[in-house]
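Heads up, one of the protein chains got dropped from this complex, but the rest are sitting where they should.
And then chain A:
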């Protein structure tokens, strides 16, 4: 099952810090994704060059080095598991890595492409609709988070994750400190920034009350409703929020769609979506 557990297992950190060589070896792996989360490194500018001086980037195809089977201290994994080859490959990545961090919505919840998981006939019908010769397409019926396949030591949520999240975790790990992930709901950050409440003042179906913080409350800053790209917060009261949306005039199908989006496979969002599905 997908885990919403974001607490770091200390045993894993001990293993990470027990590394033999003084210069940590780091890999960035890609699975089914848009590449946007790896840009947290590539958009970091000078910080990327500094990082390259402090660690060995042994595998990071976007930046150049390619050595996917190399043993590393720390592996960042972007993307969901959506093909038989990927299901195999993630096991090898796990076996080769002391500490594994999944980054972004695809890796932590299956991401947008997990919408295929709810299609009545799996992805088969879709393959037939898009590809002239579906028999050429190798694809699993589902797109699932990394934690459903192997043990994950730390999850960084977000579609996309940003440089602040990734470099904070990296720095804490390199200093031997347990990474701290802020578990507030988006609303807390939004209030701190003193934005006008989109839900209360404008009556728009904002997902802020059930969404994990981390983006910087971007959508409310732009006067629009949060669409939960950072995934469900800890203990989200999705039931109350869904009823509020209905009170705002959303039809059940529209309420359902709010939860059935970027992080549709995350357990709390999946459960709320199911409740608001139109009866067949």
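FYI, contacts are C-beta pairs under 8 Å (C-beta built on N, C-alpha and C of every residue); 3 or more make two chains touch, one makes a residue touch a chain; residues count from 1.
The rule is simple: contacts and distances are computed from a predicted model.
For the chain of the complex excluded from view, the name given in UniProt is "Hydrogenase/sulfur reductase, alpha subunit" [choices: "Branched-chain amino acid ABC transporter permease", "Hydrogenase/sulfur reductase, alpha subunit", "Pyruvate ferredoxin oxidoreductase" or "Response regulator"].
Among the residues A:95, A:221 or A:240, only A:221 touches the chain that is left out of the figure. Checked against the full complex, the one of A:102, A:144 or A:162 touching the unshown chain is A:162.
One chain is missing from the display, and on chain A it is touched by residues 30-39, 42-43, 45-46, 48-49, 52, 57, 59, 61-66, 68, 82-83, 85-86, 111-113, 115-116, 119, 123, 126-127, 129-133, 136-139, 143, 159-160, 162, 215-216, 218-219, 221-224, 227, 229, 257, 261-262.
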